[in-house]
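Apart from one protein chain that is not included, each protein chain of the complex appears where it belongs.
And then chain A:
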Amino acid sequence: MTVPSPIRPGAFARVAEEFFAQVARLDEEAALGTVRDALIAGAFPESLLMEVVAPVQERADVLRRSGEWTVSHEHAAAYIGERAVGAVVEHVAAHGPSPAERGKVTVACTDGDWRSLSARVLSGVLSLRGWRVAFLGVSVPVGSLALHLQETGPDILALSCSMSARLVAAHAMIGAAHRIQVPVIAGGAGFGPDDFLARRLGADLWAPDALQAADLLDAGPPYVIGREEEALPASTAYAEVLQQREGLVHTALERAWGQGSPGSPDLQDAELDHAVEYLGNTVDFLLAALYVGDRQVFGRYLARTREALRARDETADGVLRVLDVLEEELGEHPDALSTLAVGRDALQA
């Protein structure tokens, strides 16, 4: 790196706003132009990635949950964000000095997790610092990950999970990496606000964002695989709820939202799909909370639901009825009930 321009706090605020506006109207060319112009003007590439590109994921997520954006819009915005990461890395590779080589890292999104911008930003930051990065992309099946790790033997796996409902799969992926002696650094909104869940699932390192992850990895390989893995709390409710997953969704659909009962209007096809998907998600967050033994996983999910409902000016009645039904159905599992109660409090806070 040549002498980076000093980073003033918020120096990128204006660029970030301009970039986000271009991303929002899916103007890829303009968005990439903004990033390149900033680089030419001397912006420090890492800061550009962290302060301009990375925030797109969270902002797009909020807009989607509040109903302003469709999932497709969110997806396309993230795609342009990923292109911008590529543009930054390419620009630096073409114009900057090459950094000293560090090691090999594999970056993967958790199976079932389709949001990859944060993971891509991490890949970008690591490439800029001289890592050889293999980016496996969205929703990587655990078998595919194991094969890749066996074949390439990276120094570390960086596992991204943007959604707590996928923590069960994240645990399987951490286990798969450890079985072949590859240490794991975990990150992403799905792991929550601190290192508690990452540690509980056996990850060796955790970072709240790409920059801090890169700083941690700066210590250089080899990284140590945690020897004593904390056993996950054995929840009988988890197995039970998992088995009843489909049944719970249908019961909630009928009893909470009156589907299939005489006299209530049936949801149209698309609405029904949406309802089933929402209920499936709710059950998956409950499952993840039971699996990792952390009620806050469910609590945070419903806190976000509360915010989204407020943004849309909708009441929480429909969701509360779903919680009622789940409580009735899972009455014999104290840990399921206490988890649902934490969710209810978060929804009504």
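We take it that a residue touches a chain if its C-beta (ideal position, glycine included) is under 8 Å from a C-beta of that chain, and two chains touch if they have at least 3 such contacts; residues count from 1.
Heads up, the rule we're going with is that contacts and distances are computed from a predicted model.
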item	value
Listed names "Protein SCO1/2", "Transport permease protein", "Serine phosphatase RsbU (Regulator of sigma subunit)" or "Isoquinoline 1-oxidoreductase alpha subunit", with the criterion being the UniProt name of the chain not displayed	"Serine phosphatase RsbU (Regulator of sigma subunit)"
Residue in contact with the excluded chain [from A:67, A:96, A:130 or A:143]	A:143
Residue of A:181, A:236 or A:348 touching the missing chain in the full complex	A:181
Contacting the left-out chain in the complete assembly, out of A:11, A:62, A:76 or A:337	A:76
Residues belonging to chain A that touch the chain removed from view	22, 24-30, 70-72, 75-76, 79-80, 111-112, 114, 138-139, 141-144, 146-147, 149-153, 169, 179-182, 222, 224, 227, 245-246, 249, 269-270, 273, 276-277, 279-280
